[in-house]
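This report refers to the structure that appears directly beneath it.
Left out: one protein chain. Kept in place: all the others.
Going by the order they are written in, the chains are A, B and C; count residues from 1 in each one.
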Amino acid sequence: MTDIAPARPTARPVTEDGGTQLLHDYIAACSNWGRWGEDDQVGALNLVGPEQVVRAAGLVRRGTPISLTMPYDQTGPQPGGFRNNPQLLLTATGTDHVGNAQDPLPGGFGPSRGFGFSDDVVVMATQCGTQWDSLSHIFWEGRMFNGRSAGQVTTRGAEANGIENFTGRIVMRGVLVDVPAHRGVAALDPGEAVGPAEVDAFLDAHDLSVAPGDALLVRTGFMASRRGAWGDYAGGAAPGLSLHMAPWLRAHDVAAVATDTWGVEVRPNEIDYFQPLHVVSLVHGGVAFGEMFDLDALAQDCARDGVYEFMFVASPLPLTGASGSPVSALAIK
Amino acid sequence: MTDIAPARPTARPVTEDGGTQLLHDYIAACSNWGRWGEDDQVGALNLVGPEQVVRAAGLVRRGTPISLTMPYDQTGPQPGGFRNNPQLLLTATGTDHVGNAQDPLPGGFGPSRGFGFSDDVVVMATQCGTQWDSLSHIFWEGRMFNGRSAGQVTTRGAEANGIENFTGRIVMRGVLVDVPAHRGVAALDPGEAVGPAEVDAFLDAHDLSVAPGDALLVRTGFMASRRGAWGDYAGGAAPGLSLHMAPWLRAHDVAAVATDTWGVEVRPNEIDYFQPLHVVSLVHGGVAFGEMFDLDALAQDCARDGVYEFMFVASPLPLTGASGSPVSALAIK
Amino acid sequence: MTDIAPARPTARPVTEDGGTQLLHDYIAACSNWGRWGEDDQVGALNLVGPEQVVRAAGLVRRGTPISLTMPYDQTGPQPGGFRNNPQLLLTATGTDHVGNAQDPLPGGFGPSRGFGFSDDVVVMATQCGTQWDSLSHIFWEGRMFNGRSAGQVTTRGAEANGIENFTGRIVMRGVLVDVPAHRGVAALDPGEAVGPAEVDAFLDAHDLSVAPGDALLVRTGFMASRRGAWGDYAGGAAPGLSLHMAPWLRAHDVAAVATDTWGVEVRPNEIDYFQPLHVVSLVHGGVAFGEMFDLDALAQDCARDGVYEFMFVASPLPLTGASGSPVSALAIK
Partner (left out) sequence: MTDIAPARPTARPVTEDGGTQLLHDYIAACSNWGRWGEDDQVGALNLVGPEQVVRAAGLVRRGTPISLTMPYDQTGPQPGGFRNNPQLLLTATGTDHVGNAQDPLPGGFGPSRGFGFSDDVVVMATQCGTQWDSLSHIFWEGRMFNGRSAGQVTTRGAEANGIENFTGRIVMRGVLVDVPAHRGVAALDPGEAVGPAEVDAFLDAHDLSVAPGDALLVRTGFMASRRGAWGDYAGGAAPGLSLHMAPWLRAHDVAAVATDTWGVEVRPNEIDYFQPLHVVSLVHGGVAFGEMFDLDALAQDCARDGVYEFMFVASPLPLTGASGSPVSALAIK
């Protein structure tokens, strides 16, 4: 396998073919198509079995759940157009109740006799904030994970590989890699990549190793640096994982990877292909990709107690056939 | 406190005042307003502290997460009108990718070079399926939990008591009470109430007790009996908790209660007030109410291993100011 | 051209090939592909020029506009699933204003000082009620009107033939054919077709002829018979135009045709193809198809004054790239 990865990759490599050979090598090396049978729709989450779940629960020592999810509201990072921030639309309000406009009760429930309620509808891009990509989210040359045709994903949703397959499956040990803390900076800059050497150095420094079925959470500090002034956070240049993490993820049999950035991997991309780590590790490796996870409170907690491993519970909603799902993700220590 | 509860309440009581005195007695007896300070927006979830979380994790013995969430799709239980089933709307598809309609990539991401993706938006009543009520969902005589004015819930959402306050807080021990299994029937009938005596009998029979901060999950079998032929499942007559569970919930300091029915409590209601258990235990008690939880797989598992307690992780999405939230709820055994 | 049309077609014909030859003959005979140039996206509306518009305005004699549009609300004919009734979601209410929840004004507009407002969002299938089909709505063997590839209609909308092309173009003479009045019945039954002979008889009886560029409005009484108890009005069996109207529409160069039914043409369809009149007259003829037009008030007015022609103004919203559009359609007499 060609290795063009510098120790700390920060710039796009100069290869004459724009990375074509590298991409194909990585695909060949990292593919899990067929590994769990041709009917499999879960991918690397197969690596999480009862033993891994029990081990994860054993990491709950202090009894502290920490939320890793951003608020879903109009203050979110989506400027509109490609994806919008979620819009909450009230269908019943307290002002209606107070203004005597809920008597009789809406819904045909009779006289109010003091009772009132609020209700609402949310219009939400499934990938507007903290979220998991499904294995139907990304295609490569007409195929999605496990070799299924992209044509199975129509306007009626994904016939296979939809996010509902992940529901109930994302309960495992999580490990946080806090890159800016390790580097001694507030945040990585857009375009800065995090590669295997740096991840290994962090793990060594904290006497940790990553085991099959683990979730790897990588903090870049990018969310902290942009919070409330998002600019092009959603889709522009960003720090993130190097493409060269693909063989590392495969070698360690990581089940899920999540970052505090829009798209897990560094932007601009390191080779002349869009989101190549998605192509290698999600489409072919079947790894669950988590995006826009808010890792700041967790990082502070880990810095305090020195413990960078925890029970990770982040089961997505079973939105049948969806490309992704918002999630209430928790690190429980 | 007036006690009009029969051992197994199945019919609406005949009291001359239509239940007015009873309702006010229960409110007085069960209120937690001010118990955790005037700024509190979490209610009975305050009863879950580190000790309770550690205890919950200790219940993970076999390493088996069981999902308690119904699919969110057009097959759901909402016939439309008051609330609709969620609608998934694709903004990018595999057929677009295969049909060469993603080159250049949507979103301004340049030439596809083999890459493609799906994306989607969901239009979703926050209470369309498995969900938590927030403490801003129900009002009583102009007030919501902790004495706040219902007028704080406007078309812009709830200024206080919104569902985002529950995010990260619903991690505790869960106990399943499988009523139809105990009765030896497939499902309770609409209108059949589950009262304290029956819950106690079930717990005794399984050598269980409920502790402060626990989540009580009560299965009626109603979802199993209506699945796929929902009829008026959402809003019509249903089995459920008796109003007389209110003092029991308060006495045991239950933090959260959930059922496999549309609205936790029995319908038609036992007194001449709409959803009186919500009024007592949610508005005044601050208990988290979970509705349309799918408890069937869990019940089967519990019947198999005889263990009716588990780690319960069911953190709602932080939908700022919302009246409720869909949730990927898990029992982990 | 094969002629299998009975005088009053009410049953599906028995032809050995299921209507294949007939369909292809009609397509060949009625196609307007290329007739107005290869760049044309308007189809038969090209037949409406200044002369036709002036003539239409000349039909305004009494000064009476009559609305032909159903209310867009939850009482509409869409039971949900395939298409839903429109949902109006308030983002600001009078109860908020009265409850002092609009001070300061939402939107950052400062102190209210007595001012208040309501605002709303509608979630609406473009074809949920009274509406025009665009020329991008229907495909035949991979093509839409004027030979364009159906692949031009992606999740981002129609690159060509979208409904915005009709905006500003639907102003012409309209002629009402009131079939049940002619037959002396309240309404046609589901499955009853309206063919050329009956249309001609009606026109003769009222001393009318149809000219190029006219809009033909055909009332079946089906909406009147189902109003408020829609059942399967939207998509089930229905009266409507016979496939044999296709050559008639072409011969008379009708620009637009609309009915009081869900889908213009009779259902079940007369041959073994779905909506064959759409295939012939919309996909190939480029005729504007209007559906669920409420023709009842107009029919009453015409019966009163005996005048079945009028100025017809029914310009759709320019919803860029949409398959159709709701419309406030008017007959002005």
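We take it that contacts are C-beta pairs under 8 Å (C-beta built on N, C-alpha and C of every residue); 3 or more make two chains touch, one makes a residue touch a chain.
Note that the structure is predicted; figures quoted are calculated from it, not measured.
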Neighbouring displayed chains - absent chain, whole complex
A, B, C
Which residue from C:43, C:239 or C:321 sits in contact with the chain not drawn here?
C:321
Identified contact with the non-displayed chain, of A:93, A:220 or A:242
A:93
Touching the missing chain, which residues of chain C?
49-54, 56-58, 60-67, 69-73, 75, 82-83, 86, 88, 90-95, 97-98, 105-110, 112-127, 136-142, 144, 149-158, 164, 167-169, 171, 235, 272-275, 279, 311, 313, 315-324, 326-328, 330, 332
In chain B, positions touching the absent partner:
87, 89-91, 93-96, 98-99, 101, 121, 123, 155
Considering the entire assembly, which residues of chain A contact the chain that has been omitted?
74, 79-81, 84-85, 87, 90-93, 96, 99-101, 106, 123, 151, 154-156
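The rule we apply is simple: only the chains that are shown with their structure count from here on.
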Counting residue numbers used by both copies over all numbers at the interface, does the chain A-chain C contact come out same (over half shared) or different (under half)?
same
Angular offset of chain A relative to chain B [C-alpha, multiple of 5 degrees]
180
Taking each chain's centre as the mean of its CA atoms, chain A sits from chain B at a distance in Å of 26
Two-or-more-chain contact residues of chain C, please, as numbers and ranges.
87, 90-91, 93, 96, 99, 101, 123, 155
